[in-house]
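One chain of protein is taken out of this complex; the other chains stay put.
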């Protein structure tokens, strides 16, 4: 991990694979006096695509933060038809939480927030139920209780969008929100809505996955965190994990064991998102760890 | 584990749940001088079904092996409408292996067999390819190369059934056999055909699951061992396990990592089957460990 | 899991193994009209010791809660030289938390408490630091800041014992308390002090296990929850779990990954303790799941 006291730049890049990409990028950093902290690259040989995450120390770097983008575009990215994102290690993203009645992921995120584990601001919580309002307000976070049903969904989503705008939200975490989002809403936050689904996708998408897992008699249950796309529970997977169950576990036992999984899997996905470790390409993620 | 030198009896039981079942069974064993080695019971509260596996030492037991069945039926099973199986710890089941070209599960089972890990006889190997004949014959196991295609399947399955009969086979292991069995064949060996499927079922049933797992971008792959039923890859699951993968893993890497999983998962399923640990009820297994 | 609305009795038993134990216990329950919900038994063949956890429904049971103990002693336990504990499913134990500065286990337990996951009361938190006072008081839990050092430890432990007495505490959880307890203190709460140690014991006991794990270059780190005994980090282990690490993980990364492990492992140990699933015998636990 990098030294927290210094500031670094992070480039997330993908482009058609060809010779000379790594040397071009590292030369750009080196010529400007940068010291590489991490460099992870991956070539998808089947598709012929090059992926990279590179992070370098900005101390003594010749270019200001504002200049890097333009310089990189001119000197490197153009030649290789790159798509790229530039981030800085001291950015503090603003996250909105969408919750329902289930409190475990909500509490887990707030505990990490309060303990300083996550470099993030949480100015906004939205819920279709009032249950978690007290806990939110204890930490001084605005909590909007906006009940959603089939009839008013489109209208409430306009309200959601307003609130996200007002609070300058960068990305949204659905912490067991349990509502299907409209496509109009999803399109506004591409690869910026993180969901936790309580199954090992693609097994058991949709409602009541623990009941389905019980019915099928699986010996292992899972949880999946993914970016939300138009197709339900089919977006790019960021993180998954599993836990063993047996015939002794009732649906209620699976729900209990699954809660801990969901918390951990969602927290890891948020961590990777905040660290700018995640690239999405054709509905799959590259997660540079 | 039981003391290998002594002989024990094993009862696998299920019946509608009611008061007094455990006392009736354990009294039967106690009154006849039996010492209980293992007793595992499970009540499915939702369905109101009682399950038990009980194993007791036959040294000084008042009833001979031949008498237990009748005595248990008369004195206990009838009162509780039990379905039960009686086994003895020194039974040596006879197993047939059905294989194709993929050698890893085949070699793994033969290595365990040769090392004496499994209390089993393997008199027969059937394959639709000739590739593994030499390795089989080295161990003195009869190997029948019977190519199967859509046209001759029914005919070849009659030949398979003949061979199984001739060799006195108790159960069949499909060690990556890669052929779909006919229902007529399956019905002859209910809960006695064990398959290994190279995915975490119910995700990715059918052909080429590693390709599908790659396409979907999952972060964990699995293997599933189950009893074969008429519906493809939908039979009662005996054992599953998983291993992490990442964007760095190509389909070939998944195949490689999956091989070790498949070996272990299939070997555990065979172990449980041979130890009479497995009860099937409504397409789910109770695996008493 | 049992139906929460009904009340059940739980017996935890161990005694020298002999014939007739199971029948004696189950007959006692059956003759008095009890319906067995769970029955788990284990025989340690090497040591010749029998262990059991049995839980039965008290609805229509012939004996009152008060009578069971005497009746069981007279009719069953005496004959078999049993040691046993009797519990009831509606008991609410009273737990004290001992904490220091590290907040993750503390927050995790409080979140579970607030969400109603644990059948427990937490009337008391003791700390050698003031850091977590606000969070404790938010939930109305008494928080005592009692700094401990080598000189005042014995004196402060007398104060601790007073507080535990005053608050009617049944058992203590050291949620990363980071202080060594005196033997006098430990003896007052045998098998009733649960610690979480941040390593895979017996590897890396004592201070700074993540540093030691890093130095040794292990590929997996762990966490261990155990009952506290006089010998440091050597008490009976209730639960352990692990997570993979690699050369890429610095000590700080291990600390981060370990936090989630510690939370989960400690929570599982508390769960088993509260469910009366745990028997201790010669420094090993039997955990009936």
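Labels A, B and C are assigned to the chains in the order they are written; within every chain, residues are numbered from 1.
Methods note: contacts are C-beta pairs under 8 Å (C-beta built on N, C-alpha and C of every residue); 3 or more make two chains touch, one makes a residue touch a chain.
All of these numbers come straight from a predicted model, not from anything done at the bench.
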Practice item. With the full complex in mind, choose from C:38, C:56 or C:200 the residue touching the hidden chain. Key: C:200
Practice item. Pick out the residues on chain A that sit against the missing chain. Key: 1-3, 18-20, 22-23, 26-27, 29-30, 33-41, 43, 45, 244
Point to revise | Positions on chain B where the hidden chain makes contact | key: 1, 103-104, 107-108, 111, 114-115, 117, 135, 138, 248, 250, 252-253, 256, 259-260, 264, 267, 289
Exercise for review: Against the chain that's been left off, what residues of chain C make contact? List them.
Suggested key: 42, 45-46, 51, 200-204, 215-220, 222, 236-242, 246-248, 250, 283-287, 289
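Here, only the chains that are shown with their structure count from here on.
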Exercise for review: Take the average of all CA coordinates in chain A, do the same for chain C, and state the distance between these two points in whole angstrom.
Suggested key: 36
Review point. Which residue numbers or ranges of chain A touch two or more of the other chains?
Key: 248, 250, 289
